[in-house]
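Excluded from the complex is one protein chain; the other protein chains are retained at their positions.
And then subunit A:
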Amino acid sequence: MTTTEQAKAPILHFPYQSIQFIADSNQCQHLTDDSIKYLTLEVTGIVRFLLQDALKFTRKCRRTKMITDDFESAMKMRYLEPIVGFRLSNGNLPFKTTTAAGLGHREVQCIDDHELQLDQVITAPMPKIPLDVSIRTHWLAIEGKQPTINENPEIISKADLTTDSLDPMKSLTKKRYNLDASKIKTSNPHELSLEQQIYYKEITEACVGSEEQKRQEAIGSLSTETGLHQILPRIVLFISEGVKVNLMQYNLAILIYLMRMTSALLENKSLYCEKYLHQLFPAIMSCILAKQLCVRPDADNHWALRDYASSRCAQMVKMFSASIHGLRNRIVRIFLRTFHSERLPLVTHYGALVGLCEMGQETIEELVFPIIRTLGDRIVKSVENPSLSQMDKTTIDRINGVISKYIPPAYRTSRSTPDDIEHFKQEFGNFYGPRLYTQVTQQRQQPRSTTQPTQVSESTIY
């Protein structure tokens, strides 16, 4: 069909009014209509031929656009006096459109020749000198292969283009893989069906969106749906990248939503997240240990996120430590390392402490008991510091809360009576020793069943 449209495409034809206008402006007002009609035909014909000739020059010079020089050359070729002075530097045509005075009121193009003041021309700043031609060299191909350098465009296949537009996260991984050429060859892409793509889009939007109702539905879907194997890698990627981005922007709400998604994935019985732990763990650990999670750390409740993330962390360690050798040790080591560094803020210590405590009875006995003493020392030191911030104060309160929540029950089950205050002081230091002593003795008097904290019980179910 395009060819027929081309056949019907308009061809150059001067309007009658234009010729009349030109005749008027050249002091030929008394031309008859017939003569103007004849002139129009003639001029149209001549200009058509000139354009044909000019096209020859344009093509010879391999330009895609005709320039005024080409038209000049065509005129020279026909032994016409070339019209000079239309070489355009800015690319705009020096024509302006006016309405003809005649009957038709058609628009007429005319040259905008306003008078120039001589002193204006003289005083005007010199125009910019056009840049000189310069040569740059690069390899377009080396032995038939295009090297990936800045001068060459990126080689993007069609399949990549479509998936990229649907899934911007995927292109991020692509870039990361590009660093290592060997990985490109080993990874083979899985195409998602259109339904899956839509599902993925809906779920991710609902989870981080503003509607709580939708979010709950989405998270419910994530925790119960059975056919998510195909898009699991994408969702995991979404979580890990989302945490990365939002951690920098202190976007607490989104971080919490992402953790809830993680939780939902873990709850889903049909999914098996073992292959994606390398992406999930960093995300969760960042939520636990980050120096700052929200815009106003003293006011916002980022403690909830840390607690929630720690419980998820413990849950995952429990789930996968059987199949992955040394997983528990690696996680624990990360937490413990934070206590050896004095520079880290107290919130990080808090996170690590919660993370460890969530791991369960054995971890508390083996690892938390020894660090309480150093932690106590650190707290004493920071309390003595005159410039103690409000933030640190609340953190200390929180740490105290955690210790009093987890340690006494654990101590009670691990050690038998009688309790000795000196022994406590020796084991837990001067700061926490007396406190824990009182708490433990209090708890020992109560019956066992009621004292067990709910948090621990929840995490031990799995």
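As a working rule, a contact is a pair of C-beta atoms (placed from the backbone, for glycine too) under 8 Å apart; a residue touches a chain by one contact, two chains touch by 3 or more; residues count from 1.
Note that contacts and distances are computed from a predicted model.
A.B. asks: With one chain of the assembly withheld, which option in "RecA family profile 1 domain-containing protein", "TATA-box-binding protein", "Large ribosomal subunit protein mL37" or "TFIID subunit TAF5 NTD2 domain-containing protein" matches that chain's UniProt protein name?
C.D. replies: "TFIID subunit TAF5 NTD2 domain-containing protein"
A.B. asks: For the chain that's not shown, point to the residue among A:Thr64, A:Thr226, A:Ser341 or A:Ser387 touching it.
C.D. replies: The one listed residue touching the chain not shown is A:Thr64.
A.B. asks: For a quick check of understanding: of A:Val84, A:Leu131 or A:Leu194, which residue touches the chain that isn't displayed?
C.D. replies: Final answer for the missing-chain contact: A:Leu131.
A.B. asks: State which residues belonging to subunit A touch the missing partner chain.
C.D. replies: 1, 3-4, 6-7, 11-12, 41, 44-45, 48-49, 52-53, 56-57, 59-65, 67, 69, 73, 76-77, 130-146, 151-153, 155
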